[in-house]
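As you look at this complex, bear in mind that one protein chain is not there, while each of the others sits in place.
Let's turn to subunit A:
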């Protein structure tokens, strides 16, 4: 069944702050096999003009996806989570995420579409640091695949 269009434009309350740790960035960089020292060595990061080690570009998703769960699990919206797949992902960075950041995410439903029985929801996550500075915006497209005919 098509989702309720009245949810378009709805924003959810900002998440509680996520504190970005140097060791978490190291763990993530190692998990994707990336040896760039800017992720692990504060001096290497400073040599490139950063205040501390920075996180790989897709690290922000680990924070924004948790925030998007507010939308996915909103019982009023009624997305069938067991049938949800990740369709698209996009980021626009004001600056890289860095160690020491305390980040909050505000999620907004941008669009809701139904195509061939699939429900497609676009969620925008605005990530801000402790001072309110905008760090990155993440757009996540989720597709709840149509239930198969019995």
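The criterion applied here is as follows: a contact is a pair of C-beta atoms (placed from the backbone, for glycine too) under 8 Å apart; a residue touches a chain by one contact, two chains touch by 3 or more; residues count from 1.
Basically, contacts and distances are computed from a predicted model.
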item	value
Protein name as given in UniProt for the chain not displayed, "Chromate transporter", "Dehydratase", "Branched-chain amino acid transport system permease protein" or "Sodium:solute symporter"	"Dehydratase"
Residue, one of A:57, A:78 or A:117, that touches the chain absent here	A:57
Hidden partner interface residues of subunit A, rising order	24, 27-28, 30-34, 36, 38-39, 47-50, 54, 56-58, 61-62, 65-66, 85-93, 95-96, 139
